[in-house]
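Before we start, here is the structure in question, set down as structure tokens.
All protein chains of the complex are present and in place, except for one that has been dropped.
Moving on, here comes chain A:
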Amino acid sequence: MEDIDAMFSDMLQEMDLLTQSLGEEAESAPLPKPSSIPEPQQMNFSVGFTDFNASLHDLEDNDLDALMADLVADISATEEKFATERDTSKDSAPIAPKPLQPQSNFGLPASTDTSKPATSSNSIAAPPPPPATKLSKEEQEEQLKADKIKLALEKLKEAKVKKLVVKVVITDGSSKTLMVDERQTVRDVMDNLFEKTHCDCNVDWCVCETNPDLQTERGFEDHENLVDPLSTWTRDSENKVIFQEKKDKYEVFRNPQIFYMWKKDKKSLMDMKEKDKEQLLEENFCGASVIVPDLEGVLYLKEDGKKSWKQRYFLLRASGLYYSPKGKTKASRDLVCLVQFDNVNVYYCKEYRNKYKAPTDHCFILKHPQIQKESQYIKYLCCDDELSMTLWVTGIRIAKYGKQLYENYKTAVRKASGSATWANRTIQASSSASTPSPKPKVKAANGHAPQPTKDTMGPANQTSFPPPPPSLDILPPPPPDPMLPPPPPAPPAPPASATKVNKFPPPPKFPQSSFPPPPMDDLPPPPPPPEDAELPPDFLPPPPPSFGSYGADMLPPPPPDPTASFPPPPPGPQNFASAGGAPPPPPPPPPPPAPAPAANPSAGYVRKVAPPPPKRTTPQLTAPSGGDLMSELMTAMQKKRGQ
């Protein structure tokens, strides 16, 4: 309970400060006194996660480590992202020299100097820098205000990001557990997996979802979000996420003739010239609209609610899957639309001959992704042979995703060819986008006292503040942000407590200093790059004074700099252990460890639930049960360390 309290109080404090300081400014108070403001504790708006999964305990120890690393990386990534944005505003700032105080954790968030050593992990916070340019007081205030608002918004946005812990089964039978946040595409997740598994990064690798109830399998497309589909799994789902090579994922781009000239003799197709293949791709994927393979032929359709399969002559069109009714011609106007692809996905099926008495085992179904069980809303189709099934499924994917599929393929090829250098490249790209931060010396000279570390403050807060659930109401919902559509709200039902997917709240944010810097190599570029690009420009360069107001704690760790201080380590566990285990700061102890479920595992998981949240008028906010998870995690980790 205490940690929740702490969290609440932190949050309350934060909000108080925010409003308070703004109020002050409005009343034309002189400069706000940033140094006097207790460092805004990193808030945990555990928004969007109504639930936390008990299954943490099921995770193996090394999973936990990896997970922890992920979490930390996540926290710092956000920080960093924000700081980077902030820094970009300082156009006028001179190029920063290397940090002079080694104890400063302050890192130059986004300097282009990649060889700069990462700053040490155990100390906190250099004082904030002064604004690089002299602005009038009003301007400063303005900017300060604006900056705070932006920070608040950013945090709100970040806090709402839904995260899942996903156990990914790998073909060799092992599995990896990783945290996926809802902004990550399957591509990002795969990059992450490539790092973790050290497999060759060829384009055939694919993250698939299997559903044992329906005996289906579907490879996620690289541009899809992973969190969305996984969120729709049922509570007791046996579904799995599998990481495997799938030949047919991009076969259409390697051998387009198989799909686009399927009527021709198969033998002659195999030895097609590369030049002709390229031309086929260009014709079909590079025009104003993507041309869907002109598939047609007899397929078996399982009749609604019946056991029988009926032959029909099907035709694939960009607008949907059609069949020609008995006694009619194949003319377009006579076709009957079986399904359009906007709301359905296509799934391969296994052993439908047994399950549904299908004529062959080469079946595929079309269904809404949320449907998890047998239903009349599923369209069951059966092909004569495997090739024809591949043709149809691929054809439907082309019709559904269009050019995106080709883009995915091109990205995959690019990454596969440069997989080794990729991680460095993107990170550099993002950091080089921003201008250097001001000199640390100047920051120190500004005279802001370093903020007290949170290690001491956390527990203190937790006693002095009552558990204030209503304080949540103070939080304004995030304003509409047309560029980045708000993430989906939490599903109404408490999500699954299944073993494979755990809903995760955002970690309560700990003072930066107490954490070892995240293992950078594990760090998935947290917000997908395109999103970055879409940020309105005025969001990127928040004005300088922010540093003053938001003290050191808020400052991010150094820019991800894989080459510098972290020798490309074995990812995950070991790295974490070496970096974080030895030096003082373990994560802030989940204060009174006594009644934690971990201590009493046999009794089953006792859920720590926050007081039932009051009816909220703000839509996005849900019960802050998130602190729970973190403490859970901590306990587990501690337990493990103790052993």
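Keep this in mind: contacts are C-beta pairs under 8 Å (C-beta built on N, C-alpha and C of every residue); 3 or more make two chains touch, one makes a residue touch a chain; residues count from 1.
By our rule, contacts and distances are computed from a predicted model.
Peer 1: Please identify the absent chain by the protein name in its UniProt record; candidates are "Nicotinamide-nucleotide adenylyltransferase", "PH domain-containing protein", "Glucosamine-6-phosphate isomerase" or "MTMR9 protein".
Peer 2: Missing chain, UniProt protein name: "PH domain-containing protein".
Peer 1: Which listed residue (A:171, A:311, A:354 or A:375) would be found touching the missing chain in the intact complex?
Peer 2: Once the missing chain is taken into account, the touching residue is A:375.
Peer 1: For the chain that's not shown, point to the residue among A:322, A:364 or A:401 touching it.
Peer 2: A:322
Peer 1: Of A:174, A:311 or A:343, which residue touches the hidden chain?
Peer 2: A:343
Peer 1: Give me the chain A residues in contact with the hidden chain, please.
Peer 2: Here the touching residues of chain A are 18-20, 22-23, 25-26, 145-146, 149-150, 152-153, 232, 234, 263, 276, 279, 283, 287-292, 294, 317-320, 322, 329-333, 335, 337, 340, 342-343, 368-373, 375-378, 473-474, 476-477, 479-483, 485-486, 488-489, 491-492, 536, 538-539, 615, 617-620.
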